[in-house]
Every structure is written in structure tokens, then in C-alpha cells.
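The complex appears here minus one protein chain, its other protein chains still in place.
Per-chain numbering from 1; labels A, B and C assigned in written order.
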Amino acid sequence: MNRCFGIADNEFIRGKVPMTKEEVRAIILHRLRLNRNSIVADIGAGTGSLSIEAALLASEGRVYAVEKSSEAIGILKANIDKFGADNIEVIHGEAPEALESLPRLDRVIVGGSSGKIEDIINGAKEKLRPGGRIVVSLITLENLCTAFKVLEGSFESEVSEIIVAKAEKLGKYKSLRARNPVFIVSGEIQ
Amino acid sequence: MNRCFGIADNEFIRGKVPMTKEEVRAIILHRLRLNRNSIVADIGAGTGSLSIEAALLASEGRVYAVEKSSEAIGILKANIDKFGADNIEVIHGEAPEALESLPRLDRVIVGGSSGKIEDIINGAKEKLRPGGRIVVSLITLENLCTAFKVLEGSFESEVSEIIVAKAEKLGKYKSLRARNPVFIVSGEIQ
Amino acid sequence: MNRCFGIADNEFIRGKVPMTKEEVRAIILHRLRLNRNSIVADIGAGTGSLSIEAALLASEGRVYAVEKSSEAIGILKANIDKFGADNIEVIHGEAPEALESLPRLDRVIVGGSSGKIEDIINGAKEKLRPGGRIVVSLITLENLCTAFKVLEGSFESEVSEIIVAKAEKLGKYKSLRARNPVFIVSGEIQ
Partner (left out) sequence: MNRCFGIADNEFIRGKVPMTKEEVRAIILHRLRLNRNSIVADIGAGTGSLSIEAALLASEGRVYAVEKSSEAIGILKANIDKFGADNIEVIHGEAPEALESLPRLDRVIVGGSSGKIEDIINGAKEKLRPGGRIVVSLITLENLCTAFKVLEGSFESEVSEIIVAKAEKLGKYKSLRARNPVFIVSGEIQ
């Protein structure tokens, strides 16, 4: 693919696996501050939309796409094939345990947490090099409150809320349809 | 610079020149669907934040940064130097006239319009190759309504509204501070 | 009913008739600046949620609930009965024509416009007393742009956008679900 950034949501194979929407994906990737050779882990990789866009950017680096669901793993691999992202390694497993087998990391994306957000952030912290960054996206108030507290304590952190509304046809007119708010909590190890 | 994507707002030299904030910049760049060799024009380049991030992505392409204000031109050039973005060419002039001297374009970013949004979109349309894309960011209702109408008529278009709120210190706590809504209207020439 | 303000969405009988949600209803009613004896027209009354709350507030005034759909009229009347709002008069008809038979008005609410937003605003303007107010809620970009232009020209006007997100159960957690943005354009005759 000639594209270097900006894959539309509908270009990914999806099935029923939830996907971080493109506007939020763009912001997460921007907040990562990727280098061409960054070593990245994407926790809860799902369809692989974030892993693939990160791998395209960090073209001389490596992305570990961690996902626990077998169904999602199939779709993730199909998307990796579709976009030829051969610097992605799929890890079928669950964080924080799955982080242990990985090398030292420059960047960690947390998109799914299955109720273990605190352990995952702490596990990521262990694996990150000094100057390393973590970017967590959250949609539940419980996880927001936990991640906010945990990251406040140990990182130079930032919290943003993103609301996106898109115009869609309503009869012959167009109305704005809002997507659900997403909170992005990010931090840099000092 | 080793970075391939994601420059923070406070890394740019700014003066009093208005700047598209990083979350919106991320979404505009994503919506551009850049290729490594894209030829891009950035209308109303201001500080150059969009031009520079686009030039970093389209590293084998070229970015024409069009800006009419002499004050902004100085800051724009200082930022280009700072980030070593040598595939940017600064055009001191005003759209749509300044577009005439440019080669055929793959992508057009419109960030500033000085009341000429309709002419700029039409001028961009003339310069864009088939499959070319335009991404316009708007903050006034008047420009939103004009751009929406003009792009609806001649492009496969999309309209999104982006609202970002960031946590800032309020005493010993953190409160969410909203940035003003930005509308992003984008289209692809068919 | 002992209640003087604040009927929840789920207290209204609804069927499939669209309803202005309670947070937006609260803001529209606030923006109306009602007096106890205000004479009000509610154009596109639908379920009657706005008419009924307005009638409860303007308890010594009168509310004309204008609605063109027979199906909605049935639900509207059922809600009026349920809340005992006997200072509402139901007008089965369509604005702006239906406005002609009404007396001079103090307040006009426009919730539905069926593509006639400009004529309805102009019709309302004819009927309103000096100092009278109109509050229009809009969900399409086309109507926003038209209403904004028409009201700018002839009223002291205000435009607001409202985005509401509500926490809903997501598994054992709660996530914020956004409602679609609503634009409220209001004006006062001078």
C-alpha cells in the first residue's frame, strides 16, 4: 500500500469485533509520538486497526498485537494480511500476563482491559523504557476513574475527552449523529 | 528528527499566530489519506503545524504552505527549520490566487479562508487530480454553511464535528476544559 | 399533578413519535422565558412533551399544540389527559398555515418543520407580539443554516449547540452514551 497514514473505518474487515473509530484512532496515534523504529504493544488489539496504522507509521519498528479472543484473532490476522503489515506480531493472550514475554517497549496502547485496567497499566509501566509512553482509551466511568488515579500517581499524564459527531442522511437532509464520548489518558515515563 | 508522527502543540514556535490544536490536526491528517509521495497544499498554513506533520508523513512528496500574513510566514519558516521539513515550499500569498502557480495537487488542506471559502474550495477543485482529496476545517457557522453547500454539490463529502476537552489543574483537582468545536468537511474528487 | 417542573422522558406515552429529550426540553423551556400567563404555540408538538411542560409553567396562559400527523395527535391527546394539562388546545394542522387561525402570541416553540423552516419562522414573526420570543430546535445542518440566516436577519438572536451524554450499563460498568447534538436558535422580537 502506498498510503502512509489514514485508513478509513470501512477499509478494515470487522465482523462483530468492536473497533476504535478513525477520529479517536488518529488522536491515539498522534498522542503516541511514534518514531520510525518504535517497539509498540497494542493491548486488546481487536480488529487490528490501531496496530496496523501504528505499524505503517513505525515502519522500521515492531508492533505486538495482544488479543485474547479467538474470534478477534482471526479478523486481526485477516486485516494484517490485507494491509501487508508484516512488522506486526500477533500475541494470542491476555494482559497483563501476556506482556511478560515481550521485549522492552517504547509505546503501549491500551484499548481493551476486561476489568484489569490497573494491573495492565502497572504491567506496562514495568515494560516501558524511560521516555516510553502509554496511551489508554476508555469508555466506562469506572475505568476512567481508575486509570486517571493510577496514571496520575506514576506518570506525567494527560486526560482528554473526545466527542465526534458525523453528518448522516436523515431523509433528504443531513443530521449530526454523535458517537459516544471516549476518554484518552496518556502518560510518559520519566 | 526520529519522530514520524505526533508533534505536540507546545513543540511548535507560535507567537500570536492561531494554530490548529493537535487533536484536530491528527484528525485532519488522518482524513487526508496521505501517500508517501503526495503533493499537498496547505491553505492558511499559519504556524506550519499541519504542513510540517503532513511533510513528515508524505516524506517523498511535497507540501506547499500558502500563507498571506508576513508575521506568520516568519514563524512558519522558523518551525520548518526546527523540524527540518525540507520538502515544504512556503508560498507567501493568498488563496485562491496563490493556487494558480502550483502544480497539480493530490491533497488540499484548508485551515484559513478570510471570507473566501467558496472560491478557495472551487480553486482547489480545479487543481486536484481525480481521486484527490480536500479537507477543510471550520470554526464559524457562516463558513460551515457555505462549505457544506459547496462540497455537497461537487464531491463525495463528509462532515464531522469534533469537540475536545482536556483536564487542567483547578486548585488541587483537575477539571475538563473544552476547546471550541471544530467542523471538518472533507471530500474526494470522483 | 403536584409537580411544577421536570417530567421525565419515560413518563410520557410515546409510540413511535419522536420526542425532544428532557435535557434539551429543559433548555428550550428556559430559553422561552415564560410568564405565568404566556400565550404559546408549539409547532410540531409531537408527543406533547414540550406543550405539556410549557402549559404546567404558564398555568394561567394557553398553549396551542400544532401537529400535522394524525398518529401523533392521538398520542398528544393521551399525554394531555395523563398530565391534566387543560390549558392546551390541540390544532390538527401544519405550520405556517395553521398559525393564521391563532391569536397574537407571546412565545413560539418550533420543534418540527417538514422542510418549511423559513416560512414557519416568518409566519411566527407575524404572530408574535413585540418582546415575543421564538425558540427553534434543529437537528439537520440544512435547517440550522437556514434558521441561523433567517433569525440573524430579523431578531436579536442566539445560537447554542447542546450535546448530552448519559451513563448506561455496559456489562457491569457504565459507559457514556451520547445523544445527537441539537442546535437551539432563539430570538426576541424588538
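We adopt the following convention: contacts are C-beta pairs under 8 Å (C-beta built on N, C-alpha and C of every residue); 3 or more make two chains touch, one makes a residue touch a chain.
Owing to the predicted nature of the structure, the values given are computational and were not obtained by experimental measurement.
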Candidate in contact with the missing chain, chosen from B:14, B:82 or B:179: B:179
Touch with the omitted chain, as defined above, among C:13, C:162 or C:189: C:162
Chain B residues that touch the omitted chain in the full complex: 115, 139-143, 163, 165, 167, 170, 172-181
Chain C residues touching the omitted chain (full complex): 2-8, 22-23, 25-27, 29-37, 57-59, 158-167, 174, 176
Chain not shown, touching residues in chain A: 141, 144-145, 148-149, 159, 161, 163, 181
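Here is the rule we go by: only the chains that are shown with their structure count from here on.
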Homomeric contact chain B-chain C: same or different residue positions, threshold half: same
Distance from chain B to chain A - Cα centre to Cα centre, in angstrom: 25
Chain centre separation (chain A, chain C; CA means) in Å: 42
Centre-of-Cα separation between chain C and chain B, whole angstrom: 39
Multi-chain contact sites of chain B, meaning residues that touch two or more partners: 159, 161, 163
